[in-house]
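The complex appears here without one of its protein chains, the remainder shown in place.
As written, the chain order gives the labels A, B, C, D and E, with residue 1 at the start of each chain.
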C-alpha cells in the first residue's frame, strides 16, 4: 500500500516525530511503500543538521536522514513553514540573503502542494502532531 | 521592580513569544527592570537568525534583537535545550564540530543556572509557554 | 507540483480539513488555511469542518491591532473565490462556546454532531489542524 | 553561574516546580527535571508539586525500550541525593487517574487540593512545566 | 497570588485546575486562548462565575479583541491591557503560569 506521512511537530519537544519514525519503519518492514514524509508547522525543525542531543539520547534528525538514505525516502520540508522557523538549504539561504544554512542530509525543501499531492497519490495519509 | 521572563515556546507556532515581547515592552515602559529573558524548551528557537517570515507578518526574532539592543536586555538561550534543537553560536558550533551556526544578534547561550539565578535575583519571574 | 500527473490520473478525492484550534494562540489555524488555499489548485472535492475551538476561527469582529499579529479571518470569506464552498460547523461545538450563526463571519452549514460524523466518515483524506 | 553573587546575597527563596504534564508525550517533564537538578546547586528551598498529568511522571514500571526514548523516571528517586526531598502529589489528581500511592516510584507527600493551594501560595518562585 | 491561564477552557484542563488550586482572594488573569474562559453564554460560564465569588478574574484586552470576544465578556471580569498585566504582576507578591 502507498502511504504518506505528515509530521507537524519538531524533534524532542513532542513525541510526534518519534511516533512517525517508528510507524514508517514498521510500514517499510511490512512491505508498504512510503510515498513521502512531509514536514509542516514546527515539523520543519526535524530537518536541521545543527542538533546535538545528549549522547545517551536518540538523534532524531540523523535517524530520519539514515532511514531516507537506506530506503530512498522522500523527506519534504514545507518552504513557507521553513522560512518562518529558520530552516534553510543553500539555495534558499542565497535567495534570502542569509549567511548560513542548516538543512540536514536527505531532506529537501518544496511547496505545500507536495502535501496535497501526497493526499491524492497515496492510499493513506497519516498525520503525527501535537 | 526587577522582573525575569521565561519563554518556553518557539516563534510563530505558539503565542508565548509574542505575549512575552508585549509584556516586556510594557514593563520597560512602566520603568521596571527586565533582569533577563531566558529561552528554554522550544523557546530557544526564538534565537535563530535564519527565519524569514512573510513580509506582511511580524519578525519575531528581529524584534527581540532590536529590543535587546535598545534596552541592553540580557537574552539567554539554554545551552542544553539549544543543542537538542539545533541553535548554535560560533563557539558551540566549533566545539560540536558543526559547519554552521545560526544564533541571532543579541542572544547569548548559557546554562540553566541562569534561569535559577533569575528566580533568585528577581522580584518576579513570569513564564510564557504552551 | 504536478499538474500533468493529476491530468493523467484524473483522480478526484474527497479532502476534509478539520479545524479544531482557536486562532492566534497557536499557528495551526493560519497554516491550516494555507494548505486549504493550495489544495484549491488541485481541483479536489474539498470541504472544511469546524469543530471544538476551530469554531472560534470564524468569529466575527476579530481585530488584531493590539496583538501585533495579522488578522487572517477575512481569508475565510475569500474561500468562495477558490471554489471552496463546503464549510461545516458542528452545532454542539458552536453552542458550547456561546456562539450562534450570527456570530460567524461567513456563510456555513451548521450540522449536528451526527451529521458531522457522517461527513467525516465519507472522506478519502482527512487532515486535522 | 554566580556562586559569589549568591554568597554575597545569602538569599534563600522558596522555589516550587509544578509538574502538570505526562512524560514522553512531550519533553516538559524531562527538561523540567533538568531545571530541578540545577536548582539544587543554588541551595534554595526547593519543592516539587505533581498535579494533573504530572502525577504520571511518578508511575512505577516505566519501560521505554520499545519507544526508543530514555527512561528518566529513576531520576526522581535520585533527587534525595540532591537534598530535594519535598515532593507533593495532589490526591485529587492522583485518584482521578486511577492511581494510588502504591503506584508511585518514590516516597511523596500526598496532599489535598486545599493543602496544595496553601503550599503554592507560600512560594516565592513558581515555575510550571 | 496571581494565576495566569493561557489555554482555552474548552480544549484543556488548565483553567479548571487553576480554579481548583487558587486560594480565596487570589487573582486569575486570562491571556491568549485563555480569554475564551471570560465569554458569556458558554458551557464554562457557570464555573467561572462561581469562581468569581472567591477570586478576581482579569482578561487581556489585546487577546479578547484579536478573537472578536471583546463585547462578550462576562460581567465582573476586569479587562486589562499589557500595562495592566505588568501592574498585576507587580502588585502580587508571587505568581504562577498554568502551562
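Just so we're on the same page, contacts are C-beta pairs under 8 Å (C-beta built on N, C-alpha and C of every residue); 3 or more make two chains touch, one makes a residue touch a chain.
This one's a predicted model, so the numbers in the text were calculated from it and none came from an experiment.
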* Of the chains you can see, which ones touch the chain that is left out? -> A, C, D, E
* Since one chain isn't shown, list which residues of subunit A touch it in the complete complex. => 1, 3, 8, 15-16, 19, 22-23, 25-27, 29-30, 32, 123-124, 126-130
* To do: Provide the residue numbers of subunit C that touch the chain removed from this figure.
  => 18, 20, 28, 51-52, 90, 92, 113, 116-118, 120-121, 123-126, 128-129
* **Residue ranges of subunit E at the interface with the undisplayed chain** => 10-13
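Here, only the chains that are shown with their structure count from here on.
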* Figure out the least number of contact steps between subunit C and subunit E, where 1 means they touch directly. => 1
* Shared interface partners, meaning chains that touch subunit A and subunit C -> B
* Asked: Measuring centre to centre, with centres taken as mean CA positions, what chain is farthest from subunit D?
  -> C
* Structure fact -> By C-beta contact count, B-D versus A-D, the higher one is B-D
* Structure fact -> Comparing each chain's Cα average against the average over all protein Cα atoms, the nearest is chain B
* Structure fact -> Relative to subunit A, the most remote chain by C-alpha centroid is chain E
* Chain centre separation in whole Å, for subunit C relative to subunit B (CA means) -> 33
* Asked: In angstrom, rounded to a whole number, how far apart do the mean CA points of subunit A and subunit E lie?
  -> 38
* Return the distance between the CA-based centres of subunit D and subunit E, expressed in whole Å. => 26
* Mark out which residues of subunit B touch at least two other chains, giving numbers and ranges. => 12-13, 15, 22, 41, 57, 80, 127, 129
* Structure fact -> Among all residues of subunit D, those touching at least two other chains are 27-28, 124-125, 128
* Pairwise chain contacts, counting only pairs that touch as defined -> A-B, A-C, A-D, B-C, B-D, B-E, C-E, D-E
